[in-house]
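Heads up, one of the protein chains got dropped from this complex, but the rest are sitting where they should.
Let's look at subunit A:
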């Protein structure tokens, strides 16, 4: 199972994978309070990118990436980062 070592690489690869085919990609977030860890997976059923952490500082990063991908999914734009001008 390919777990990324750095957040930077994971975030970049995840966004890139999403942009290649938005309809195919899904994002999975698994949180275990009893074990104190958090795991994020982005996959299109062919490629699988994963990142796991037990650090509190990563929660914010994961939550931000999650929100970013959510906004990409509901926007009609094909380019990321562009705001709807309508």
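Keep in mind that, in the parts below, a contact is a pair of C-beta atoms (placed from the backbone, for glycine too) under 8 Å apart; a residue touches a chain by one contact, two chains touch by 3 or more; residues count from 1.
Rule of thumb we're sticking to: contacts and distances are computed from a predicted model.
Remark: of the listed names "Auxin-responsive protein", "Signal recognition particle 14 kDa protein", "Glomulin" or "ATP synthase subunit gamma, mitochondrial", the one matching the undisplayed chain in UniProt is "Signal recognition particle 14 kDa protein". Residue-level contact of subunit A with the missing chain is found at 22-23, 25-34, 36-38, 53-60, 63-64, 66-67, 69-71, 73-76, 84.
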